[in-house]
Each structure stands twice: as structure tokens, then as C-alpha cells.
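One structure below.
Every protein chain of the complex appears in place save one, which is left out.
Our next item is chain A:
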Amino acid sequence: MTSRPGFVLEVDRSTPPILMWHGNSYRLERFPKGARILYPPEPQEPIKDPKSAIAQALESPTGDSKPLSALLHKGMRLVIAFDDVSLPLPQMQAPDVRQMVIEAVLEKAAEHGVDDVYLIAALALHRRMTEGELRHALGARVYDAFHPRKRLLQHDAEDPSNLVDLGTTEHGEVVEINKLAAEADLLVYVNINLVSMDGGHKSVATGLASYRSIRHHHNVKTMVHSKSFMDMHNSELHTSNWRMGRHIASQGVKIFQIETTLNTDTFPKPFEFLSKREWEWNLKDRTAFIASSTSLQASPDWISRDIMHKIRSPYKLTGINAGEVEAVHAKTLDKVFSQQLVNVEGQSDILTMGLPFVGPYNVNSIMNPILVYCLALGYFFNMYIGKPLVRPGGVVIISHPNKAEFDPAFHPSYIDFYEQVLTETTDPKEIEKRFEESFANDPWYIHLYRKGNAYHGVHPFYMWYWGAHALDHLGGVIILGGDPKATRRLGFQPASTMMDAIEMAKSVVGPDPSITHLHSPPLVMAKVI
């Protein structure tokens, strides 16, 4: 049975209220007649026998690459790098696709007598994963085999003894990556391509790089010229990463890229109504919605957050390709787009979106206002190819409580960014110029990044840059149900009801605005024509 494609619904009198995420909970909102709701495609059929598919991908590589077995030999050093906890979202039900792929690679390595093997979590400037997260991603067998022998490592972008300067690209970009990975006889990268931004040369050129290197593409100028960064052919972020990736290859780093794609089966049984179209809800779905939304809203934040972060997605593997980076990634993108892309005719004046409880950088943690900003204007806004869903000068309405709550262990520099930077300015260029260097080089943040579980000191800046293109494009941003003080701190306007928010937006876009609602998650990407 083939899955139904995504589509655009035009709201009429018979349209029921639409589900809208609101942080750790969700609610139903009525949209004005004529508004468009962009529904994601249903999850594609998964690969029936993932183990065979993985084995086949490893031995039938894509592009100019030998099969994995041909690259393995006794006495060599093999490094397997893998995507960190920021993927997939929410975390998938065991076994995680990384575990399946890494076990297959390790079996092949064992068959060929390769015993000098390291695993590296490709953190870039993200926080270190906890033991529980590593066990979940790799499986207990791999974790227990590697961790006690200190062969399960997490990339440290601030460890000068384990970084190697590979020179610069033709554009003068410094390429500095993990030394162990760069000097291995073979670097296997195991990726999860949840969205089209992931993978390709970005895996190594960003995931295993240092701040000195990453800053060349994680900056305001690059982000403003990435339209969108979900569309690599129009993304300066990707162009820079591709230059770096090619430079890495030219320096003799041998990479065997393994990219996987998942379907959009995001929510397990008790929450499956979240993936359904509202008019197809049955009695069980309605009951589940009422019971869960009522209890989540009535619960203290920490309880509702805990409940939601325990969700494990029943994602299933839809594709795996291995071999040469660019050839592999081209196939990956085709697969991602075939799952997520929906054609949309024209832009609208207002784009609405409900933000869920989790984004890439608050797994098992709090979604603070900076992450709210990033998830909305960095990620959801950029889920397009061609043109944004909202016209230039339009308004985005975000539904989220947007409370000024922070996780001091994971996001210490975010707190200072919120208190000391955003009180001065919200202009990405000014923020970059005045504050980035000082946060990036702050020894305490570096210490917490290296020894604790903190995001790097510069990370909140990148979150802010992530939204730079949207800020450049939009005429206004309104946070529906957002804490007024925290919302104003971001430079946005708070609204208490959807009708209020639309009325406020009219003062920017004019009367009778066209409205599009991004009904996500599950993930959906718009091809605006």
C-alpha cells in the first residue's frame, strides 16, 4: 500500500479545528475561512529487511567508492563517526538506525581482522551525549564493548591535541577537524538524514570540526544567503561545507559515507492522533487528544516535559546509501524529498506554526526562548524549496509558551546570551560583531563543553544566526501564548489568542491577509511554486 501524499487544505465551514502544537502540549485552533493548512505526507513504507538493506548498501556502494569490505584490512585503524543526539527527533524506538548500521560495519571489520576501531560522536559544538543517550543510539552491546576501553569518544572541538589543521579552501576557509578521524586509514560516517539540511560533506566538515573552522559558515552572512539551508543548491552554508569537504578529501582523508533516511512515522500509538488529519480522528483519537492535552496542560512544566521527552518515535528506515559522499547524498536527498515535499502554490501574508516540545538542541531538556526562536525561524521557516511559504514583509505567528526557562547544565551560555546580549540588541550582525568572540572564547563555557554536557559558548549565537534569513525576510513575528516579557526580549510581539495575533499581523501585512499553517510535525517541506 502506498502512503498518501501531503496536501494543502483550504479551510471552509466544514473544516474542524486544527491541531496546533504549543510546547509540551497542543490545542485546537480554528482558522479563518480561506486559510491554507499544509499537511505532511503520510509515512512511506519502510524497508522490510533493514539488516539486508544495510549489508547490501555497504557492499554495493554509490559513486566512486569500493565496497566497504575492500577498504578493510588487518592492521588498519578504522574510525566510525556518527550523528549525535540532535537526530532523530524525537529519539527513535530501539534499535536506533545508528546501532543497526554500526553493528553491521563492525561485523565487516571483524571479518577482515580490523581490531583498531574507534567510535566518535560527531558533536561539532553540541553538548556531549550522556551515557543513556549513547547506549540508546549505539545499543548496549556496542557501548559496553567500546566505552570501557576508551574507544568510544565524543568529538572535542576545543582539544588542540586532537585537532588537525588541513589547510584552507580556495576561499580561505580554515579546515580543522578531528585528528583521530582525519588520520585514520578509513573514516566511516554514519548519518541520519531526518531533513535535507543534514548529511553530505556537512557531516565531517561540520560534525568533526573545530570552532575555528565552523565559524566560516556558521555566521550571519552565510545564513542570510542560505535560501534555504534545506535546499543545498541555494544554500551558502552547504556551498561552504562542500568546499571544505572536497578539501578534506584532497588532503587524503578517506571517507566512506553511510546515509540513512527515515519515514515520518513520528508518534507512537498513544499519540498517533498527532499524525492524523483532524477530520479523520475517530472516537479513540478524540479521547486521546482530550485526555492528553488536558493532563499535559494541567501538569507542572517539568512533568509535561518529562512525559513528552520520553516519547520514542516509531521511525523506520526507508533508505540507505553508502560510498562516496556526494553521490550518496544526492540519493539521500531524493529520498528525503520524496517523503517530505509538498507542492504549494504561492506565498501567503501570514505563516502560522505550532512548535513542539523538542528541537535539535533540547533533547531531554528545556526549550528556552532562544531555541524557540531557532526552531521557528531557523528550522520551520526554512522548510521550503524555491520561495518561503510567507511573502517578503509577511508575518510569522508562532504558538509556544516561550517561557524564560533554561537548563543551566546544557545551556549555560544561553542564559547569559538571553540576559546580556538580547537586552542590548537583537540584530544578528551586531550580535555577531560585538559579542561572539567573547562568548566563544570564554574559558568557563569551554570547560563546561569539554567536561560537562554543555553546548559550546558560541552555540546560542548560531541559533540566532540560524534565524537571520527569516528576520531579513519577515515584517514581523508574533508568539501566540508566549510569555510577554520573554517574547519582547526576542524582539517579537506576544498575543493571547489566534484572532488577536491575526489582527496584530494585519497592521503589518494589511487587511484580508492570506494565511498558511504549517501542520508539523510530522515533518513537511514546501515546494513553493
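Here is the rule we go by: contacts are C-beta pairs under 8 Å (C-beta built on N, C-alpha and C of every residue); 3 or more make two chains touch, one makes a residue touch a chain; residues count from 1.
Basically, contacts and distances are computed from a predicted model.
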Protein name (UniProt record) of the chain left out of view, among "Chemotaxis protein CheA", "Threonine dehydrogenase", "Acetolactate synthase small subunit" or "Potassium-transporting ATPase potassium-binding subunit": "Threonine dehydrogenase"
Full-complex contact with the absent chain, from A:A55, A:A249, A:I415 or A:M504: A:I415
Chain A residues touching the omitted chain (full complex): 415-416, 419-420, 423, 438, 441-444, 447
